[in-house]
Structure formats: C-alpha cells, structure tokens
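Shown below is the structure under consideration.
With one protein chain removed, the remaining protein chains of the complex are shown where they sit.
Think of it as A and B in the order they're written, each chain with its own count starting at 1.
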Amino acid sequence: MSRISGDEMYAFIAALYPICRSITGNGVRATLEQVKQYIPLSVHEVPSGTPVFDWTVPKEWNITDAYIKNADGEKIVDFQHCNLHVVNYSVPVKQKLSLAELKPHLFTIPQHPQWIPYRTSYYNETWGFCLSHQQFLQLHEDEYEVCIESSLTNGNLTYGEYLLQGETDEEVLITCHVCHPSLCNDNLSGIAVATMLARALGQQQRRYSYRFLFLPGTIGALTWLASHEAQVDRIKHGFVLAGVGDKGHLSYKRSRQGTAAIDRVFAHVLSRSGNAYEIIDFSPYGYDERQFCSPGFNLPVGCFMRTPFDRYPEYHTSADNLTFVDPQSLADSLATCFQVCSVLEDNLTYMSLNPKGEPQLGKRGLYRPIGGTPPPDGVDGLVLLWVLNLSDGQHSLLDIAERAKCNFADVNEATKLLVKHGLLQQCEERVR
Amino acid sequence: MSRISGDEMYAFIAALYPICRSITGNGVRATLEQVKQYIPLSVHEVPSGTPVFDWTVPKEWNITDAYIKNADGEKIVDFQHCNLHVVNYSVPVKQKLSLAELKPHLFTIPQHPQWIPYRTSYYNETWGFCLSHQQFLQLHEDEYEVCIESSLTNGNLTYGEYLLQGETDEEVLITCHVCHPSLCNDNLSGIAVATMLARALGQQQRRYSYRFLFLPGTIGALTWLASHEAQVDRIKHGFVLAGVGDKGHLSYKRSRQGTAAIDRVFAHVLSRSGNAYEIIDFSPYGYDERQFCSPGFNLPVGCFMRTPFDRYPEYHTSADNLTFVDPQSLADSLATCFQVCSVLEDNLTYMSLNPKGEPQLGKRGLYRPIGGTPPPDGVDGLVLLWVLNLSDGQHSLLDIAERAKCNFADVNEATKLLVKHGLLQQCEERVR
Partner (left out) sequence: MSRISGDEMYAFIAALYPICRSITGNGVRATLEQVKQYIPLSVHEVPSGTPVFDWTVPKEWNITDAYIKNADGEKIVDFQHCNLHVVNYSVPVKQKLSLAELKPHLFTIPQHPQWIPYRTSYYNETWGFCLSHQQFLQLHEDEYEVCIESSLTNGNLTYGEYLLQGETDEEVLITCHVCHPSLCNDNLSGIAVATMLARALGQQQRRYSYRFLFLPGTIGALTWLASHEAQVDRIKHGFVLAGVGDKGHLSYKRSRQGTAAIDRVFAHVLSRSGNAYEIIDFSPYGYDERQFCSPGFNLPVGCFMRTPFDRYPEYHTSADNLTFVDPQSLADSLATCFQVCSVLEDNLTYMSLNPKGEPQLGKRGLYRPIGGTPPPDGVDGLVLLWVLNLSDGQHSLLDIAERAKCNFADVNEATKLLVKHGLLQQCEERVR
C-alpha cells in the first residue's frame, strides 16, 4: 500500500482530464483504455435500445467539434478549449441566429462569473452551450453561427468491470461513475482511487471477492443491475467512490439500511482517523448508491466522498479542475478505502477456548511479572482482556472494537496474539 | 375547514358559559341540547345506581339557588352571580350559623384574593361555598344564614355521543368532558372544538369512523367504557380535548403506549407547525385519558391541550372566564385537530411498481430537463425520490415523512402524483 503515492493518481487524473466523456461514446472507451494500463479491466458494450428496468439504453453520443462564431467569424466559444462548453448530449446543429434566438441555448453561473457550468441533456433531445458569465455579458446584438459536430446514433453504452476473485464468492462492490467530461474531483478522483485500490487489493490475500465497476452514472448502474440481478445477493458490502480528491474532510454517506457492516466499518475508521470527518444519513439523492439502495435491491452500499457535492461551489463547473484536487487528499482517500477493506477482511468472530474465568496470561508471558501497579501496561493489556471477554461467538472484532472504544487494528493484533497462544479459535460462520 | 372561524366557537362558548353543569343533572342536558344545534348528537341517560366497574353511577344533582346572608339579610355570596360559589354536588341546606361554624364550609384562594375557586364533592355528601379571599376577609362575627336549594336524588347520568360512520368500522375516538360549570377553557373550549371538528369531518370522505363523546369527567368515561367493552377494539386512535382555548402553546400528552400512531401523528404535526409546542409523556393524572389508558384497556388515546392544566393559575377558578380564551387560539386548536385527522386518514402504505433502480422520472415530466444542477428543483423532487425509495410496503407515509424530515402533506402530495403516474400502488393492509 505505502508505495502507491498520491502523485501517481494525480498524474493519472491529469492524463484523463482532457477527454470528453459522456454516458456513452468514445470518451468512456478512451478512459477505460487508460484504466487498463493498471488493472485488467473487462469492457462491456450494451446496445442502444436495450431495456433496463424502467429505462432504455440511449443512443450513443459522440462529438468532434463545436463553436459559436460571431459575425466577424471569430470563435467566441470553442469546444476545443474546454469540452464543458457544449451541453453534454447536444444534438448536431449548424445555423445562424440572432442573440435573442441564441440566448435560450446558453447556460452560465452568474454567482461565479469566470466559471463555465457543466450541463447535460441525456434524455431530452436539444442542444446548448455553457460559457462563463463574463463571456455571456460581452455578447451583443449580432448574427451568430453555432456549430455542434456531434452524432446521436444507435451504438452502445460502455462500462468497465474487474472482478478480483477471493477465497469466497461473497463480494465487496466498489463503483465509480465515468461519465463526466473535464471535471477532476467529480469524478476522475473516484476513477483514480478505484483503479489504484483494485491494483493494491490484487496484491493481497483476500477472503472476499472485490467487484469494481466503472459505470456511466445512473444508466450504467441500472444496466449492470438489470443484467446481473441473479447475483446481487453475493454483494455483502459496497461503496460508491465519488469526489475523493478535494482538500476537504472525509465523508461517508450511509446505505439505506443504515446499520449495515459497511456503515459501521466506515464510521469506525473515520472516527478513529484523528481528522475531521462526517457521517451522513442516507438520502435518495446523490450518486449511484441511489440505484443500489433502491427498494428492490436495498444493498448495503454507501458512498465515500470528501466534501459532499452540494457543499462546494466548484461542483459541476470548470473550477473542478486540476488545481481543485491534490495528491495528498487522493492518497488519504485511497488509504482510507484500503483500511476499510482490511477491516472487512479481518472482521471475524472468535470463541475463547478458556471462557470460564480469565486464562492465566502471566504464564504465557502476556502479563507483567510484578503485580500491583494500576492498569495493565499500555493499552495492549486491556485490549487482550476485552478480546478474551467478548469472544463468545456472538461478537465480531468490530463489535469488540466499538465496545472497547479502541482501534480495530489493535483488536485484530490482540486477536492474532491470542490465537497464536491457543486462547482463541475462529468461528466458522461468517460475520454479520 | 377554512370557513369554520374561531368567532363561531367563541360565541358557542359564550352561550354555554352561564349554565351550571355537574357530572349529572340538567346542566349537562342543556349543554348537549346546544351541541345538537351543530351536530345530530344522541343523548344517553344512565340511571343512578348502575354499577360501572369499581364505581356506581351517583345520584343526580340539580340546583336552583344558593346564598349566604348576613344578619342584615344581605346576600353576601350569591349563586345567581356565579355558579362557582357553591361546592358542586352540595347537599341541600338551610340553617343559621356563627362565623366559626360557617368557616369549615368556605373555600378561597389566598394567593389570588379576587378569584373564586371551583370545588366539588361528588362522592362525599357535604356542602360548601367558594368565594374570593377578599370577600372572605370581610366576614366578621355575625349570624349567617346559608341556603342551598339543591336536590340529590335517584335520576340519571347524561352523556352525548355522535358516530360519524366511515368506510371502515375502525374508529378514531374523540372525547371531551362536559361536567364543569362556568369555566371557559376547562372545558367549554374542548366542547366547542369537538363540536366543530365533528361537523367538519362530517362533510368529508372518511376512511375511519369517528366517535365523539361528550362525557361527564371520570364517571362518564367509565360509564361509556363499561357499556361498550365489546367494541373498544375498534378504537385505533383517539384523543381527549381539554383546555384548547387559552393563548398558550399547543401541547400533546402521549398515550400510555407512548409510540402509538396517534402519538407519532401529533408529534409530527406539532413539530412542523412552526410554533412553540410541547410533547408530554403519559402520566396517570389528567383528564379521561386516565380511563382510556387504564391497564385493562390501554387504548391509543392521548390528550390534546394548549397550556397544561397544572401550569396556569386560572385553572379551576373564576378567572377561567371569557377573557381567558380567544377565537384565534380556538381556531388554531381546531385546525390542528383537523390536520391530525387528515394525517390519520392518509397514512397509508404504498409499494413502488418500479422498485429496482429509480424509475425514469424525466420521461414522465417529473424531473428537470437540463441536468447537472445541484439538488433537485425545490423540495418536491427530493420528496418524490424519498417516497419512491421507501415505498416497499414496510413504510407508511408517516414513516417516510419522519425519515425524510419533511411535512406529511408534501409526502402525501408526492404520493398522489406518483400514483397518478402509475409508479406506486397502495398496499391493502391497514397501516400501523
């Protein structure tokens, strides 16, 4: 783990940044191709028109160029400078219009006059341009030429999938959305962290299987769920990765279940990180946890973020750029994910083999030789006693860490020591 | 609802104010006769001596006149001026006494020297007078003549009942006590609000049946329960109305069950009213909820008040008069009751017909066309998502409103919209 630096993730984000992504099309394909440089991703193509629950896979959208020219033929808005300039999924257009005719197709952010907004129109065939409010205010009566060289045709929806098989078929689902164009935190950060987490977990022994999905938002999650309904029961834990590169505090949004193991593990890890953090109750607005937590699935899937999306003004604007994310935050997010997975892996239940009274730790060298001093030496002695006291087959190591108010890692270490000394035995059943 | 004004209730209270009521007798009959001007009340008469559980219906009490004269023949205390002057249920008396002999029969409130207290002696045959402490201090050694022209004879206990049949036989029980003489808040306010609520509900479609009882306190509730034991299981919700005309904040005292639907509904409605309010735990002292919540019945019946009776000094004194209640407070109390009944009526459980993933709201015009802006437009979009997410047949609309932290009315409106679009179906079973 320690060798994966934030710099590598940051460089990966920088490489992905220029690509114009959408929920379908070549931008997603190019992105997944780059993910493949780190992990052996399978890329799936699902044809336009495929029904997925209440939805239908849309036509595939691609774009090569777009601009607005003034009467002097100057490009005053140019897709080549920034792909946010075009409303994502705009239909092709080439025509001349007056300013009055143009205005309904323009989107700006008056509160942040230098930023270009990000807008989409996936399921409503129209076209539009996004520009800074500064640019907008300079427009005057003129004849404008608008041109969008895009295509909206039968094609495919593309997503990436990577299954890291573990000792069991029980799965941890980790997903990120890959449909946003040049926006760094939302969600090149999620793509980068998911990729590097997958690579790191691939180098470890794993009790769980880990399924990584790189999905177009909403329709991608629905498409995967629709074609994998029979196997969703394998998913025992999961989280969505989104907005994990900004400099804000760590946040975790609970699953709809609210008290699932994944919810408790994130709460434990974040609460003991020593840094500011936030635990947010589930709500049905947000990222793809909306789909995984829909009532027909109700999967134990939360969402891991840094600053929640509705709290930073740079969200869905050109200000979510390469200066908005930083290597250190990315590394911190990745380390947290890895720690969460470690807790999931190690969260087993044990049975004390000397349940009646305490075992004699002294004769095993696990207790100080001269008695009478107040509490046990350091926290370790007390953790040993907690593990012995609660290992009755009913308490997982996380239960013990929560009740003893100590770090899972310390409980896990104490457990290993006690197993080594023949004082504990792992229970066969899987932990809740 | 909006056409029922506080003025009408206030005028009704003013008309009822002069009547000398008690737990039996013509005062109750005259009161119920006036209620009949608004709703078709049935009036029931239960003979003295009828056993009701541990109690017996007492003799009927009536009174025509009472006074204390001084030796000069001046009436210094006169029932005709204020019916509180006589201890309610005083036996007839006509005799001359010294001041020393008279004093044990006199009741005053030294802390409020201008107010006349209200006292009763229903089950202990005696007589007495209540007077202001000012009057009391002016008494000097003299020969006094006391006269109470009352009768205490075998007769009847009288109560009023009005059943508004709904689509089902499941009942909401709404009661008020009608036994207090000239006291406005306690409980002409309850009588007025109950009457107007009954009239208003009568003009609505109703899922529930509503049973209104106008009862002499304690013995009236016991008498009704004793003669209707076989049907109390129909009562699914209920509340007692008492002290709902003063200018203080709204209060609701929970049923003995504590988490009954009626308890949750009042808590929801009061907490979202925007005004100060109070939720009070059940205790076995108070109004007739004491009987409905006795362990042998344990009905889900709370008590709706404004200022709790033990918090205002005017309680059970002549200061609880027509200036102590006001039309606006009465209207607010009535509107709250009506709103509570509306929530009870609409608190059903639904099942999403597209439980796997979110349904596509956009194609139904239920979602904004241009995506990418932060949260859904207004609160409505989020409420739609909450209703869809929690409509799994396990959550009532109140459950959803509580979890989504929004108004029941908004949840109900969103539900109707989703039903109209074929996205939700009502579950057959009745909601808890």
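To be clear about the criterion, contacts are C-beta pairs under 8 Å (C-beta built on N, C-alpha and C of every residue); 3 or more make two chains touch, one makes a residue touch a chain.
Since the model is a prediction, treat every value here as computed from it, not as a measurement.
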Taking the full complex into account, find the residue in A:98, A:271 or A:354 that is in contact with the omitted chain.
-> A:354
For the full complex, which residue in B:120, B:135 or B:412 touches the chain that was left out?
-> B:120
Which of these touches the unseen chain: B:38, B:297 or B:338?
-> B:297
Missing-chain contacts mapped onto chain B = 52-55, 87-88, 107, 117-124, 126, 128, 218, 221-222, 225-226, 229, 256, 283-285, 290-291, 293-298, 309-310, 315-316
Interface residues of chain A toward the undisplayed chain are 352, 354-360, 362-363, 369-376, 382, 385-386, 388-392, 404
